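Every protein chain but one is kept in place in this view of the complex.
Letters are used for the chains, namely A, B, C, D and E, taken in the order the chains are written, and counting of residues starts over at 1 for each.
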């Protein structure tokens, strides 16, 4: 079940078609997954979301493509977003994630959640050595 | 402020000292940060937590050390654990994270949170192509 | 699947029937949605929960009814409560939410999550100008 | 810093004073902690919140007082509510929580968070044997 | 404490100055709050974040400015983002939020969190009547 209906023929909207064409070209596939199909109900939201995803996830940058997917999965698990866990695990596998790396990712995500709870439960004060510096003019 | 007092001389407990010694040796430092100092109130909890962290974060494995810290930060931000965001950002920097990589990490963590919200808000159904397979015998 | 069974004829309990009658009268409908049906396993919990919802959501107040539903959806998305996202999106639509407003709600919820992550990831100190004042006697 | 100012003499409002008097009588103390002082800016919100807390936490019931505080702490840690972690840890200690029980609580909260992440990361399907039963009439 | 240092004179970077100038013009103030000062460490991240905030929060749209701030606060509270709760509560007050509206916002955010927990704890199945429709072609 979804929370809203979407147009039966979303690509009749030229802006939607332009985004879908760019998704297909960028990912070298004919498949448009459900998130994009549903976002088609609002062309502006679809455009800005895809622009962000393309710029950060599908453009060469300072982090390699697989590392970026692993970070994405880590956030999605922590936010309990079932859809995103599925879609980005599939994406990570397509970018070469091995079973051993997947197991390790899950183990680290679990460990981080555990020590997050310990630090919050104890209300551990932040060590002065971790300070990254002042905010100029922000006093 | 913290939620509990900790012993003034935690290393008088031989189990605590053994863990602290291992932290110092593993990290090649004399500094023990506050999380470990606070966990010293219960030697068993200290031992098991450090054993997990050492095994996953300080042992060569299928993911490189910096990638593991980036994943750790991503979870810690999403869980709003102030202490952990500080300690693991410092650790990532010690392992070579550049300013550009830090900016990109934050951008991806922010983007993932945004699309998590969109997928959850729309209750997007998971695409069949994302299915990873059945659970044997789990019917 | 659910985590507990509920009575087959919940309205045989007079307290449950009184609440269901009030839900039907307040909402001008014959339909009782699943949350209330399940809460019927404990009359006290059902009564106090409905009393809260009726007082805050179904009584004229300082915020208009649609705004209140939008706030409710925002929290439900952030908590990844699938049931609540569905039920309150339906309620907002019944109170006049347009497609354009829905798209905008989702966009703001996504943006807020993104900047929440940036502020937490950077551990931005709160500006002094944002201080709302002291707590009298709370020293 | 807080997000709003509160009246310097909150007990000049008779409704606030009645709640504060009840807090002092119920808890057998003269101390009113900051949450109640801040909620005093809106008497209705103060009254309903205290009524809920008193009924569930300060009234003999099906769970013993310490167990109820441990549950409260577990939720507060998971929601990263610094104030609530502090106030309910202090309350649990006042109700007899030992250091060993505190350590065990933290260990279980950490373990639960870890296995939550594993189950969500793997998207483990719920076993049929866990089903609690249907919702009557809710089809 | 923060997690990273920021340039002492951020506006020496022309891109940063352009964004800061636009913030000052859009908000009709000389004050630049700490989030923007810290984001100045990466001009691209600063630009894209401000562009999103300006477009959604500072442009006339389908929701009124105060409603948008209330939604923003609701998400920020739920994510436990201390900075964002402070900054957006201040912004809502600047846009006319009264004390009574603030109290009501907090009460609704609290109620939503409570019923989110009930629905999740009971694993209430979504009512068929809440279905918003199929995803075309997404099978």
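We take it that contacts are C-beta pairs under 8 Å (C-beta built on N, C-alpha and C of every residue); 3 or more make two chains touch, one makes a residue touch a chain.
Keep in mind that this is a model prediction, so the values were computed, not measured.
Considering the full assembly, C:45 is the residue among C:45, C:94 or C:129 that touches the omitted chain.
As for the chain not pictured, it touches subunit A at residues 80, 85-86, 89-90, 99-100, 102-103, 106-107, 110, 117, 123-125, 127-128. Along subunit C, the points of touch with the absent chain fall at residues 1, 3-4, 41-42, 44-45, 48-49, 75, 79-81, 132, 135, 138-139.
Along subunit E, the points of touch with the absent chain fall at residues 73, 77-78, 80, 82, 85-86, 89, 105-106, 109-111, 113-118, 120-123.
Note that only the chains that are shown with their structure count from here on.
Interface comparison, C-D versus D-E: the pair with the greater number of contacting C-beta pairs is C-D. Computed from the mean C-alpha positions, the centre of subunit B lies at a distance of 33 Å from the centre of subunit C. The centroid of the Cα atoms in subunit B and the matching centroid in subunit D are 27 Å apart. Among all residues of subunit E, those that touch two or more other chains are 1-4, 33-34, 38, 45, 48-49, 52, 75, 79-81, 86, 89-90, 100, 107, 123-128, 130-132, 135, 138.
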